[in-house]
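Left out: one protein chain. Kept in place: all the others.
Take a look at chain A:
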Amino acid sequence: MENVEKHILSTKELTIGYGVKVVAEHINFSLEAGTLCGIVGANGIGKSTLLRTLGSFQPKLEGRIYLKGKALEDHSPSEMAQKLSVVLTEPPASKNLTVQELIALGRQPYTNWLGSLTASDKEHINQSINAFLLNDLRNVKCHELSDGQLQRVLIARAMAQDTPLILLDEPTTHLDLYHKVQILKLLQQLAHENQKTIVFTTHEIDLAIQLCDKTLILDGVNNPFGAPCELIEQHHFERLFPSEMIQFDAKTGTFKVNK
């Protein structure tokens, strides 16, 4: 706990779940600024539950979560909104918003009681729009966008919220390979160039290995955490799935189907 101040997000012996039902326990990791971290694991192992707990949409069961050195539960809603932004799997309730309107909502934690945008707010919005290649789509309504475009808009909104930490729940589902890579590349760029800490859940383990700085593997036992190459050396990916069906190839960092 000595350098808890330096870490943007850290957990200690975290247990997550619903009420009395424990979904995952012994989750320990800590992330510094400018880190892209992927959370991988089998279906139902608790990736989304973990992300929802980190975003304080549901209470943790045990352990501690620190956000910039302060316990997560000690944050007021407005304080939290300036430290943590989210991209969820659920689509926005109203798809009648234009791209620019939706991204502008990311500035709410900083605007006055009416939500009026200042010059600095507008600059943040423009930066996000440009970073996610949305300039041509500014005035397009969200229901007219493709899945990949909408995902970029939602991430741009999180970027406009200008928080040190961004949480994303399965940002690459429903996308083709090209758009999966595009999204992850943009996230990597956002983490490294803007010094954001970005945590996302994903099923794209091979992409996560190639692009992430850190990976948290939820395996239902001790949940190893570290740089992808360290985890490969320690043979953690092998234990992710039953080996009779698929096997992990440590040389290429990919899974192979057993013939």
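Basically, contacts are C-beta pairs under 8 Å (C-beta built on N, C-alpha and C of every residue); 3 or more make two chains touch, one makes a residue touch a chain; residues count from 1.
In this section, contacts and distances are computed from a predicted model.
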{"item": "Which of \"NADH-quinone oxidoreductase subunit D\", \"Aspartyl/glutamyl-tRNA(Asn/Gln) amidotransferase subunit C\", \"Iron ABC transporter permease\" or \"Cd(2+)-exporting ATPase\" matches, in UniProt, the chain that is not displayed", "value": "\"Iron ABC transporter permease\""}
{"item": "Omitted-chain contact residue, chosen from A:10, A:53 or A:100", "value": "A:100"}
{"item": "Residue of A:80, A:187, A:209 or A:240 touching the missing chain in the full complex", "value": "A:80"}
{"item": "Absent chain, residues of chain A that touch it", "value": "55, 57, 77-78, 80-82, 84-86, 88, 90-98, 100-102, 104-106, 108-109, 111, 113-115, 117, 138-139, 143, 161"}
